[in-house]
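Removed: one protein chain of the complex. Kept in place: all other protein chains.
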Amino acid sequence: MRSRNSQKPGGRNGDPRKSAAFVRLADNLADTARGFYSRGWIFGTSGNFSSVVSRDPLRLAITASGLDKGRLTRDGIVIVDENGTALNSMPRASAEAALHVAIVRNRNASAVLHTHSVWSTLLSERHGDAGGFAIEGYEMLKGLNGISTHDHAEWVPIIENSQDCDALAKSIDAVLTELPNTHAFLLRRHGLYTWGKDLEEARRHIEILEFLMEVTGRTAAAAASAVAHSNVAFGD
Amino acid sequence: MRSRNSQKPGGRNGDPRKSAAFVRLADNLADTARGFYSRGWIFGTSGNFSSVVSRDPLRLAITASGLDKGRLTRDGIVIVDENGTALNSMPRASAEAALHVAIVRNRNASAVLHTHSVWSTLLSERHGDAGGFAIEGYEMLKGLNGISTHDHAEWVPIIENSQDCDALAKSIDAVLTELPNTHAFLLRRHGLYTWGKDLEEARRHIEILEFLMEVTGRTAAAAASAVAHSNVAFGD
Amino acid sequence: MRSRNSQKPGGRNGDPRKSAAFVRLADNLADTARGFYSRGWIFGTSGNFSSVVSRDPLRLAITASGLDKGRLTRDGIVIVDENGTALNSMPRASAEAALHVAIVRNRNASAVLHTHSVWSTLLSERHGDAGGFAIEGYEMLKGLNGISTHDHAEWVPIIENSQDCDALAKSIDAVLTELPNTHAFLLRRHGLYTWGKDLEEARRHIEILEFLMEVTGRTAAAAASAVAHSNVAFGD
Partner (left out) sequence: MRSRNSQKPGGRNGDPRKSAAFVRLADNLADTARGFYSRGWIFGTSGNFSSVVSRDPLRLAITASGLDKGRLTRDGIVIVDENGTALNSMPRASAEAALHVAIVRNRNASAVLHTHSVWSTLLSERHGDAGGFAIEGYEMLKGLNGISTHDHAEWVPIIENSQDCDALAKSIDAVLTELPNTHAFLLRRHGLYTWGKDLEEARRHIEILEFLMEVTGRTAAAAASAVAHSNVAFGD
């Protein structure tokens, strides 16, 4: 017999955002957001971050819509269902929650992170018509799950942006299915998505990919002078 | 009959800077300034920030003149009247207070923020002769008030700089009236102005616009090598 | 008659680094150094910072030699005499103390700050053969002492670097005498020197000049693509 006290915080009928496990996870997501903000990989309310709470039924903890990510706290994290809709009485989730659900399902991921850096935005346009670009030969690639040598070419697909999130979720699912070995993708003129088997791995993937984006972007700019003006490279 | 106790702090005859509401607002403005300083969008004493205290009569809380914005506290915020003049016995307001008043009136804004970043300064000169430039197709544009798709071209007008603040206020008013849909403008070789229906929205606009300025500025530099040296883009 | 207790800390015969006035000043210098480090304008042990303690005899508080500026505390500040030599029993002062003395005398300055940023180093070489360069038309120039309009051309002289600090001090004195209106100079491939009537003004000068160095350096890089590829500036 269930006692009248059975509706405990975090229990079946309680507020699932009050459980100790959720609080830990929400603190971790908020800390991740503030850290990325301080690195310059998100600005203002851009970016969204999620972590799987349960798989059956599928529930994700995810950043609420429209909050300043540089000041995010656990209160800015809500729970969405398998459709990306926030549970009863919670603030609205990020409009991109459906994309997180698509990625979690396709990759069996436990965490999905979306940053919005200058370099990833720039490269998403630069290589947009080609549908992606390869990053090759860097030691840093070893930080991607399953990669054990720098002698690897990581293809980063670029997907056209859309305001129809359901259609976009289908595009993402199709690309991920077609390219099962990719660790990330860019939305054109929009930003970077990556994921991991846990939040720690997903965070490591962001760190690695943002590094590689910056190296790739700056290499292109520097290459111009290397070819045209190799004799003045040191300015003397 | 008014009692002898009627001259309360914040009351008609008290120091309006002592009221709890003003203290909250001044703390928020100072926090905003220090945050922008840490992002590199203002340097030294540059930049000024305001928020509407009352509309009738029009009173703005605004940064005082000549203070180091990276160390700003609530004590660096003063109140100006509808002419941009600091109220009795307060330190002198930023010389650009009249521009804030003009923007508040033209846009019915509740907050006006002026940053002074490297990228906005650079673009204000680069596109100065053209009188402005468009930023187009970025997801980040959706963070601007009223914009619901990335498929938007935001025109950023550039206004010639002047030391005659009254004349400059008139130029700004004319440009804003001519271009009622703009969210911001640049003063040439001077910096960025944006606004919002509250301080939070204005702050979000700065975050978005500074991101877009940096992307626009870096894209131009990278484009040079993409065209001239497309075969060495990855340096191998 | 002086009592036996007259040798107070900070008194004529006490440790002048123990006086409350010196502690305030040393804290301020150390705070300035850590702030510039966090902005990326000094690296490691580079940079040195001074403030006048007395004019007759001339005594400067200045950073000691070889300390990590990102971790500087008041204990890293020593006092030098009119020759730039540390007073008895204090750690060795920065080898560039003689340059600070030369500047203080020539400009009647009360504080001298020397940063070592990437952009000032780059420009010091780029315009080294020309002996300097002008920065013109920026609103930010108004932050320099005595400048009241953006319609100003600030000449930044570049002086050849040397390990003979006495000779270098003479070169600096000659340039400052020849160019009485300058607010700063660069040592070639070495860094930026500026000063002020107090530490606050000198710090403001560094903020303004480092901003203008970055704008000037980035404008040159961006200008390349503006001319050659004006049709691809927005990448679309």
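The chains carry the letters A, B and C, assigned in the order they are written, with residues numbered from 1 in each.
We adopt the following convention: a residue touches a chain if its C-beta (ideal position, glycine included) is under 8 Å from a C-beta of that chain, and two chains touch if they have at least 3 such contacts.
Because the structure is predicted, anything quoted here is derived from the model rather than measured.
Novice: Have a look at C:His100, C:His116 or C:Lys142 and name the one touching the chain we're not showing.
Specialist: Answer from the full complex: C:His116 touches the omitted chain.
Novice: For the full complex, which residue in C:Gly35, C:Gly70 or C:Pro157 touches the chain that was left out?
Specialist: Of the listed residues, the one touching the omitted chain is C:Gly70.
Novice: Thinking of the whole complex, not just what is shown, which of A:Leu58, A:Met140 or A:Cys165 touches the missing chain?
Specialist: A:Met140
Novice: Suppose we count only contacts with the excluded chain; which residues of chain C make the list?
Specialist: 40, 43-46, 68, 70, 116, 118-119, 121-122, 125-126, 134, 136-137, 161, 163, 187, 189-191, 216-217, 219-224, 226-228
Novice: For chain A, which residues lie in contact with the unshown chain of the complex?
Specialist: These residues touch the chain not displayed: 35, 39, 137-140, 143, 148-151, 200, 203-204, 206-208, 210-211, 214-215, 218-219, 221-222, 224-226, 228-229, 232-236.
Here, only the chains that are shown with their structure count from here on.
Novice: What whole-number Å value describes the gap between the mean CA coordinates of chain A and chain C?
Specialist: Roughly 43 Å separates the two chain centres.
Novice: What positions in chain A touch 2 or more of the other chains?
Specialist: Residues 122, 125-126, 221, 224 of chain A each touch two or more of the other chains.
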